[in-house]
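Here the complex is missing a single protein chain, while all its other protein chains stay put.
Chain nomenclature is as follows: A and B, assigned in order of appearance, with residue numbering initiated at 1 for each chain independently.
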Amino acid sequence: MSKNNNTSKIEKSLKRRYLKENIFKASGYASIGIAFMFLVVLLADIGIKAMPAFIQTQIELKLDLSYESLQLNPESSVAEIKKVDFRQVIRKALRKQFPDVKKRKEKKQLYSLISSGAEYQLRDMVLENKELIGNEHSFNLYADDDVDALIKGTINRKLAQSERRVKDFKISLIEVLEKNNQVSKKFNWTFFSSGDSREPELAGIKGAIMGSIYTILVTLMLSFPVAVAAAIYLEEFAPKNRMIDFIEININNLAAVPSIVFGLLGLAVFINFFSLPRSAPIVGGIVLSLMTLPTIIIASRSAIKAVPPSLREAALGLGASKMQTVFHHVFPAALPGILTGTIIGMAQALGETAPLLMIGMVAFIVDIPQTIVDPATVLPIQVFLWADSPERGFLEKTSAAILVLIGFLIIMNALAIYLRKKFEKKW
Amino acid sequence: MENLDFNQHTSKKYNQELEKIRSSLLVMGGMVEKQVKKAVEALVEGKSKMAKKVIKKDLGVNAMEVQIDEECTQIIAKRQPAASDLRLVYSIIKSITDFERIGDEAEKIAKCASFLIDENYLGNYSHEFMKLYQLVAINLNQTLNALARLDAEEALTIAKKDEIVDLAFERLNNDIIRNMTTEPTKLNLLLRLSWSAKALEKIGDHTTNICEYIIYLVKGKDVRHLDINTIKEEYF
Partner (left out) sequence: MNTQALQNNLMKDKSNEAILAEHSKTIGQPFCDNPKISTRDVNVYYAENHAIQDVSLDMGQNEVIALIGPSGCGKSTYLRCLNRMNDTIDSCRVSGKFIIDDIDIYAKSQDPVLLRARVGMVFQKPNPFPKSIYDNVAYGPKIHGLTSNKAELDDLVEESLSKAGLFNEVKDRLGDSGTGLSGGQQQRLCIARTIAVQPEVILMDEPASALDPIATAKVEELINELRKNYTIVIVTHSMQQAARVSQRTAYFHLGKLIEVGETKQIFTNPLHELTERYITGRFG
């Protein structure tokens, strides 16, 4: 092929063009790489830090549950069992195991091997199975958070005594227990089954999870129908006039309002004016739905806008009314987009902290909420609370809570993808 | 549609194609006009070489018909002409058939001429024959002009004049027939003369046909087999 003038010019420019293309590609790879690296570092850091939280150190003790030591008889009622001082039972067992410990200070150290919550653990076990009373049994009791940290290795035994929280004497006691195979590490079910606590080894996330679920449910129930109805009206029925333009602009503005402002609104209107319960998921849900409404409205509107006009024309041409056209054809076709928008809004609400601080969901709540009007907290606030706590054991709990929160978000996104795939249809 | 112009299509190639068949048609018209002229000349002036030439050249006319036919077919296949374009192509296809027939009639005259020249006979028909020929030739020539100018009114006038040709033929033919009865020995020759006159009359008819196609092309009305006065009243 003969090369004319243009061919050589194009050839020259080709090199330059390909170079530019390659540079652009490389920078693209680099950006994705950096983003991915940050993600990996973040997840790995949280994951590693959270791991210990899923393990619980327990100490096996032989407890004397004879009638005389519990001051009970076989006919004792539940109320009487509840009154028993199980702490003394545990302390007695400890003293029995370490008869040499006599000094008051040393005794205090000895008693602090076991968590202060262990007596309630024991009481619950006994109440659950009354057959235990009257005999001697071995029980796995929660270790104190310092012991837990020492066993897991977060407290270094080799440091000088003054630089660590656990004294040499206590370590010697632990070593004895270890030698007797009385120390064991179990999966930490408590983390998932109990509410918050001041003691790290007793603190669980179930309260926050339930709080989050209730809050999100309230948000979904309120914001989905309202937002979808608003979007359908604005897209399909609203006349094009100034009033509607004004509303549109304000919906867009609402999406940009700082979330804490919604919190203030919630506090002023729902709690102070309407006297709804403080710290309750219902108020949190209302506030969050105010915040997610514009997100869902905007996503739903663009989904409805993306429905090809030919579909509307087809239905109208057959004599379907406006309403039938929208609900038989436009809405089902837009549903995947609407659902995606909704779930993005829900995920945003799930991670929101600021407005909930304002309505009191930051309170320390031990009980697991049973209804939407019970005081509750939510996952991100639980993270916030634990991150603020001085105890060493809460560090790992914080990371674990973050993991649970991320897990929730992943589940919601997976649901979004599943629903979109399910409702998506070609036309 | 009056005043046709085939030069304004969006597609320039289409313009060229239509122009080409039109000019080919005119070339073919000129060709048969010359054939007729030469055939009659051969007959009247006893030029046997010329007669042979006319017979030979008819093949060229036939080839031309085939070629234009092919081009028209191509245009129909490729362009699906409509309205005036359709009428143009249609008229050309019809016209070339008539031109080809005129060529055949010229050949017929030339064949008769060859025979008569061999027998060295024309009698005293030379004058009458030329008169008939001139009527036909003028019509044919004017038809070609009308075709070139797409002049429907001219075409109508020409068509009207065909009656005069018919009358002239009748007169000549009657004369020949009368001679046949007086000179039965020359029947053979007189018959040839009669055929030649008939051929000229037929050329006149074909010319009229072409005029009708011109009217159809320009006016969009099929005027075949209609009374000329009716045509004039209704369409002009």
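Simple rule for what comes next: a residue touches a chain if its C-beta (ideal position, glycine included) is under 8 Å from a C-beta of that chain, and two chains touch if they have at least 3 such contacts.
This one's a predicted model, so the numbers in the text were calculated from it and none came from an experiment.
S.K.: Check the options A:Glu313, A:Asp367 or A:Asp388 and report the residue that touches the missing chain.
M.R.: Here the residue in touch with the unshown chain is A:Glu313.
S.K.: What does the interface between subunit B and the hidden chain look like in terms of residue numbers?
M.R.: The missing chain touches subunit B at positions 1-3, 5, 8-11, 14, 80-87, 219-221, 236.
S.K.: Can you name the residues of subunit A that touch the chain not displayed here?
M.R.: Residues 239-240, 308, 310-321, 324, 328-329, 332-333, 425-427 of subunit A touch the chain that is not shown.
Assume only the chains that are shown with their structure count from here on.
S.K.: Centroid of subunit A to centroid of subunit B, CA atoms only: how many Å?
M.R.: 102
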